[in-house]
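Removed: one protein chain of the complex. Kept in place: all other protein chains.
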Amino acid sequence: MSDEIILRLDNISKKFGGLVALENVNLEVRAGEICGLIGPNGAGKTTLFNVVCGVYRPAGGTVWFKGESVSGLPVHQIARRGIARTFQVVKPIPRLTVLENVLIAGASHLLAGAWIPFTTRGQRAVREKAMTALIRVGLAAEANLPAGQLNLGYLRRLELARALVMNPSLLLLDEPVAGLGYDAVEDFLTLIRELRREGLTVLLVEHNTGVAEALCDHMLVLDHGKMIAAGEPARVLADQAVIEAYLGKDDFLGPSA
Amino acid sequence: MNYWAVLATTVGIWVLLALSLNIITGEAGQPNIGHAAFFGIGAYTSAILNTKYGVDFWGALIVAIAVSALVGAVLGLISMRLRNDFLAITTIGLNFVTVAVFQTVHYFGGAMGIGGIQPPRIGGLAFGTLEIAGLIWVVVALVVILNRHLQKAWFGYALRAIRDDEAAAAAMGIDVRRYKVLAFVIGTGLAGLAGSIYAHFMTFISAGDFGFNISVTILAMVVLGGRGSIPGVMLGGIVLGMAPEVFRFISDYRLLVFGSILVLVMRFFPSGLLGQGSRLQELLTGFIRREGAGARVR
Partner (left out) sequence: MLLQQIVNGITIGSLYSLVALGLTMVYGIMRVLDIANAGAYTLGAYLGVWAYTRTHSIIIALLAGVGGAAITGYLFQRAVYTPIKKVADPIVPLVASIGLFIVMEDLFRLIAGPYTITFPVHLPLNRLTLGSVIITGTQAVILLVSAFLFLLLWILLNKTKIGLAWQATAQDVETAMAMGINTRSVVAFAFILGYAFAALAGILVAIHYNAVFPTMGDIPSYKMLAIVVLGGLGNPLGAVVASMVVGLAEALVAGYIGSFLPTDAIAFLALIILLLVRPQGLFASGGDAR
């Protein structure tokens, strides 16, 4: 783990109508770490996530990515700069094959190649890159199936491959194990740990504190749009304010899966 | 001979219109129920340049494509701001307003339309019906080749990604706005091309040729044939384009049959006859291995 700060959120605020969704949130993600963003439902986790990706423009504050401000940039430009994401509700392109799904993401920065069929020799490098990503997440055998035919566990892997093929400097995972069975959760967590060991930086949004504790080096707790705790997982989860925020929510005690 | 050449030209224009709408509605998934407006804009641009300013067919053709594509680009930019349903209605509105303008503004010939449009010519040779039929099918062939090429390129995949999920497309680094507008520009430009050829083929045009029912017919060709499928929309264009001839014996029930087909196909084959994931398509792929080299396995 280096000391380089990949992502820095500076006093981020966001309002919807009169409703304050985020209030002066600060966050730093260092290269090579897995940073967790947790909190009860409606705490503003996904909103913050969408601010980082460019889906929402922050009402106040700045998003710094590798030393440059990316607030207000359109989603696709932020993606091309190296912030890749997955979705909580998976979004495959169902009528394309698994490989084609990854090809789109893998070639999105090759502007000159937009008009050249993937089947030509010049595009071989892109195909190989996409295949490598599929092998990495264990989907090589499914490469030629329509994405719409995969089950949820495979779709979550597909989204991961789609993100990895973009060579991201920062990977945003939005509740990546939601809806998965116990074994699938374990496999997926192992995969993410391996990726971290290979040097990937991850910002994880997680509702389930058990999953977050198992993965994160560092975490931040949001409640009602405000940061209520930050630091090492064990310390944060023992914090009285965090326990109170989660109180009455049955998912506090470890993975519900 | 002449009868068949006229039929071939008419069907060719329908097929070109269906292919052009397919890029917008079939591939990029943007509803456009006013496509005849662009067909009309192309035809009127070409007709006015030819009859009022003495521009020959080839020059008028280029300008007609450009003007249609420009209006299409504006619609594409508007589409970024509108929900799908609003866009559908806006395109209907565009069709009605365009026809109303053609019909009432004197410059566009008003209710009388525009006559005396010269047929295309090369050197001293004026095109007859046969040559125009040849021209339109050459254009169709070129469009199909180009379209197939684009479908296999990143551009084609980007459009399909936008069609299925804009948020996912943007997250994958696709500039949704750029490719939506490009789809509109290409599709409406081709409709303008069809309009220009139509004007110089008919030599007389009026606003009624580009009404909302024409838009519905083009849409029906795309939707019945199968959104996104080139063979599908060509089949749709050929079948519905020839229908008035073939079904002459039931001409009194033509609309009834047309409407019933629309309802039944949407009810039982919502992807169209040859669309991706349609039952017919699944049956066919069971017997025929498609040549598709590389990544395209359906």
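Note that the chains take the letters A and B in the order they are written out, and that residue 1 is the start of every chain.
Everything that follows uses one rule, which is that contacts are C-beta pairs under 8 Å (C-beta built on N, C-alpha and C of every residue); 3 or more make two chains touch, one makes a residue touch a chain.
Note that the structure is predicted; figures quoted are calculated from it, not measured.
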| item | value |
| --- | --- |
| Touched by the hidden chain, restricted to displayed chains | B |
| Chain not shown: contacting residue from B:V97, B:M112, B:I145 or B:V246 | B:V97 |
| Which of B:G12, B:P31, B:G72 or B:G237 contacts the chain that the document leaves out | B:P31 |
| Contact with the hidden chain (one of B:A5, B:I78, B:L146 or B:A243) | B:I78 |
| Omitted-chain contact residue, chosen from B:A5, B:I62, B:L130 or B:I261 | B:I261 |
| Chain not shown, touching residues in chain B | 25, 29, 31, 33, 78, 81-86, 88-90, 92-94, 96-97, 99-101, 103-104, 212, 216, 219-220, 223, 227, 252-253, 255-256, 258-263, 266-267, 270 |
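Simple rule for what comes next: only the chains that are shown with their structure count from here on.
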| item | value |
| --- | --- |
| Between chain B and chain A, distance of the C-alpha-averaged centres to the nearest whole Å | 41 |
| Chain A to chain B touching residues, read off their complex | 53, 55, 74-77, 79-80, 84-85, 87, 91-97, 99-100, 103-105, 107-110, 113-119, 127, 144, 146, 162, 166 |
| Of all residues in chain B, those that touch chain A in their complex | 149-150, 152-155, 157-158, 160-161, 164-165, 167-177, 276-277, 293-298 |
